[in-house]
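With one protein chain withheld, the remaining protein chains of the complex are depicted in position.
Chains: A, B and C, in written order; residue numbering restarts at 1 for each.
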Amino acid sequence: MIKEIKDIHRNFETKSECANRLHHWVEKNRRYTEEGTCASYIPALRHADPHQLGVCIIGHDGEIIKGGEADVVFTMQSVSKVISFMAVCLTHGLAYVLKHVDVEPTGDPYNSIMRLELKKPARPFNPMINAGAITVASLLPGVTKEEKFAGLLDVLEMLLGRRPSVDEAVFFSERETAHYNFALAHFLKAEGFLKCGVEDAIDIYLRQCAIEVTTEDLARIGLVLACDGYDPLCSKQVLPSELARLTKAVMLTCGMYNASGKFAAFVGAPSKSGVSGGIMTAVPPRRHKVTPFHNGCGIGIYSPAIDEAGNSAAGVKLLQHISAEWELSVF
Amino acid sequence: MIKEIKDIHRNFETKSECANRLHHWVEKNRRYTEEGTCASYIPALRHADPHQLGVCIIGHDGEIIKGGEADVVFTMQSVSKVISFMAVCLTHGLAYVLKHVDVEPTGDPYNSIMRLELKKPARPFNPMINAGAITVASLLPGVTKEEKFAGLLDVLEMLLGRRPSVDEAVFFSERETAHYNFALAHFLKAEGFLKCGVEDAIDIYLRQCAIEVTTEDLARIGLVLACDGYDPLCSKQVLPSELARLTKAVMLTCGMYNASGKFAAFVGAPSKSGVSGGIMTAVPPRRHKVTPFHNGCGIGIYSPAIDEAGNSAAGVKLLQHISAEWELSVF
Amino acid sequence: MIKEIKDIHRNFETKSECANRLHHWVEKNRRYTEEGTCASYIPALRHADPHQLGVCIIGHDGEIIKGGEADVVFTMQSVSKVISFMAVCLTHGLAYVLKHVDVEPTGDPYNSIMRLELKKPARPFNPMINAGAITVASLLPGVTKEEKFAGLLDVLEMLLGRRPSVDEAVFFSERETAHYNFALAHFLKAEGFLKCGVEDAIDIYLRQCAIEVTTEDLARIGLVLACDGYDPLCSKQVLPSELARLTKAVMLTCGMYNASGKFAAFVGAPSKSGVSGGIMTAVPPRRHKVTPFHNGCGIGIYSPAIDEAGNSAAGVKLLQHISAEWELSVF
Partner (left out) sequence: MIKEIKDIHRNFETKSECANRLHHWVEKNRRYTEEGTCASYIPALRHADPHQLGVCIIGHDGEIIKGGEADVVFTMQSVSKVISFMAVCLTHGLAYVLKHVDVEPTGDPYNSIMRLELKKPARPFNPMINAGAITVASLLPGVTKEEKFAGLLDVLEMLLGRRPSVDEAVFFSERETAHYNFALAHFLKAEGFLKCGVEDAIDIYLRQCAIEVTTEDLARIGLVLACDGYDPLCSKQVLPSELARLTKAVMLTCGMYNASGKFAAFVGAPSKSGVSGGIMTAVPPRRHKVTPFHNGCGIGIYSPAIDEAGNSAAGVKLLQHISAEWELSVF
């Protein structure tokens, strides 16, 4: 009984009530920033403020609520893998893309090279690990790296309504130390999975990692995915429904590095994280009608202290909290 | 326009119309039985009729539709891993269970031993691979193997309303050739993850694999999971909601062997398969209100010719078909 | 000049001078016992005196010199792998044996199971790792485990002139905790490489590990190998020359666990070690005529504190010392 009454109450939560609750939850979960550390291999990431935690949620009807440091600009890093995957599917069709990268989760670390050697053909397991993302980068439309990168930006522009900029300092500093990625790219080239030169593939891949966004940007893309490719803010189908839904499936099974299984179990919403501390979450419409955002929403998170798996430590906790309160899980 | 009209039409599909459509889809997908072969290492499985394909769907309101050879009795095999996992969680609580088995997908074959050696501690990646299921079997309540197996049957009885029988011939013939499983069990014992003797753990595990069910049984359990642990047929919460939802998450990320990612992408409903050709699917209520079973349903499949990944070849195709038509995907 | 004079001097070292020097070297190297610890998984090994270091050298002409605790009785452990390998080669011929076990070194730990899964067929890499030795145990002549073990003892009796006893307490305590070995044996059985039951293979293998010897026993077998199968003490060819030489090659490339390469580089004499702290070394006749034992000798070492690789810590240092002084290396 009590639960139902409480639920009904929730149903009538106003936007400002929701924002208040979100603000409260951000502060409550901020302490988990202590359980992570900023990625150290790139100066720009290393110098982020580890105590920051920001969130933005955009609902189906366009309502936006934010909490914490929601307006910090940060680089997409691995979140960009979702965009490049969709870009190549839009260009080549899914069937062609699946010949070059599978959509199976793997228990290996995201930058692991071992399985490329162990399993033949050496097709990367999924587009969310580095081997897969580098392969995907090479499949982008165009011949030169500039054209290919522009193809990626085109999709982002379609999703965000603006052409995002690249943090060149981050790009160059990542490129400096990208030896694991170069190792992957050369191995993939040797195995015939790279459709452009190694240097170009790495260049594109690292440049996409350095694209600058805010939590609102991530929330916006998440919303479009939540709505099966339909952008409710501009009332337009910007992505094919099938692609949007498949992308959510890949995010759920592979998006949170080696903690994807636990994230599916304890949060349950398709998400992709990056080492800069960003998380992009797509929350499809749910049957639990009495919770806010039950018609679906997109969520963007930023908190640069990342845990052992590479996911934003406080970001995961905050999502878990929101999911428990507002029923984000697809299960 | 046309799609909408079609959808509205669907909304009014009667049970008999649904059954007709299902019958039609079974016959259409039966040809995919040719793409698999019956598991050869157990005589009882080897001698199954490879052309059989049966399905049973039970809706939230108790309506049951069937198609093809839906009433064949077969052994649960790996589908039982879902039951034993829930049984140990009910006994020990999730936190304790997660110390012994993780819920992360792995790209390794289901009977792989390699990762137990590579990654320390050697905690199995998830309860859906053999290493995890054997560990789970050892965690069942009770001291003797009889007690432990009874603990598993108790949960099944709660779900099915009857105590299922065991195909002793299958059990003994599997035990005869269970050397890979014995290898896993001994390794797990050496690493401290097994909570009973090796012989007992294997005995319980193989006995659970030999439990006899029909597609209706699987559909019924799938329905309870779909309804977050609530059994609409007897109006009772038989499993804690949290456990049911977590179990669905594990099924989605890990339930279809090494094709779990593709199954999530192309079917999108939490499922678990077994080498006998059974698939148990839980379809949560969805927002696509105009499709049949939109309040959730359970699906049981049987088709013994399995594909390379170990999943029922025609069963997967049939589920893909139904999912496309009736929107089963959680994404 | 000085070196030559010194060498000439050495040429005239009497047996007692040699014994004196050996005694001196033992005491000098005894401190390296601190760099190891007794194997802890078997009570009988765990309770050995970690400061003991004993050595026995038997020359081609039968002269015996000893140093330190040379008369301690200890169990052969992995040194027995050399004997069982020779026993199966004597029975089946090398060609047949090589079908079941290769003679290639591997960089894996001695009890590793991973490569059996990675490389098909799962033929063990060499008879000096556990997978190989268990396979070899199953190939021993006879049907029952008693017959097979007797076949092994026959070869030992031929080499030692007496039938050695088994430390039943060690055997039973190893059997208690032999889960890694059971895992290997079941995996090998599954892959078709085991020529008897799993229990029997483990029983034989662990029983051979528990055979009791002294450093003099090891030196004696080492001498026969050094002399290409000829036993100078009883003037008899007890092993085919080809087998003795091949066995020495296998010992050199694979005999000292994962330190075999460094041992070849810094000692250079075919040797096999065991976790009880024994080392058996075969020193073929050398061209450096001015050193003692230049016509070949066998060396037995005992020092139960083993290093990380599983080799007697002080034993390896002592052999390195002797090799530098008396030119034991085949290179």
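FYI, a residue touches a chain if its C-beta (ideal position, glycine included) is under 8 Å from a C-beta of that chain, and two chains touch if they have at least 3 such contacts.
It should be emphasised that the depicted structure is a prediction, and the values quoted were computed from it without experimental measurement.
Considering the intact complex, the chain excluded from display touches A, C. Of the options C:A70, C:L188 or C:A264, the residue whose C-beta touches the omitted chain is C:A264. Considering the full assembly, C:L252 is the residue among C:C38, C:I57, C:V170 or C:L252 that touches the omitted chain.
The chain not displayed touches chain A at residues 112-114, 117-118, 177, 179-180, 182-184, 186-187, 189-190, 198. Contacts to the hidden chain, counted on chain C, fall at residues 102-108, 115, 125-126, 245-246, 248-250, 252-254, 258-262, 264-266, 268, 270, 284-287, 295, 329-331.
As a convention for this text, only the chains that are shown with their structure count from here on.
Steps from chain A to chain C, taking the shortest chain of touch contacts, total 2. Ranked by distance of CA centroids from chain C, the top chain is A.
Highest inter-chain contact count (C-beta pairs) belongs to A-B. Centre-to-centre separation of chain A and chain C, using mean CA positions: 57 Å. Chain A and chain B, compared by their mean Cα positions, are separated by 30 Å.
With centres set at the average Cα position, the gap from chain B to chain C is 51 Å. Multi-chain contact residues, meaning those touching two or more other chains, do not occur anywhere in chain A.
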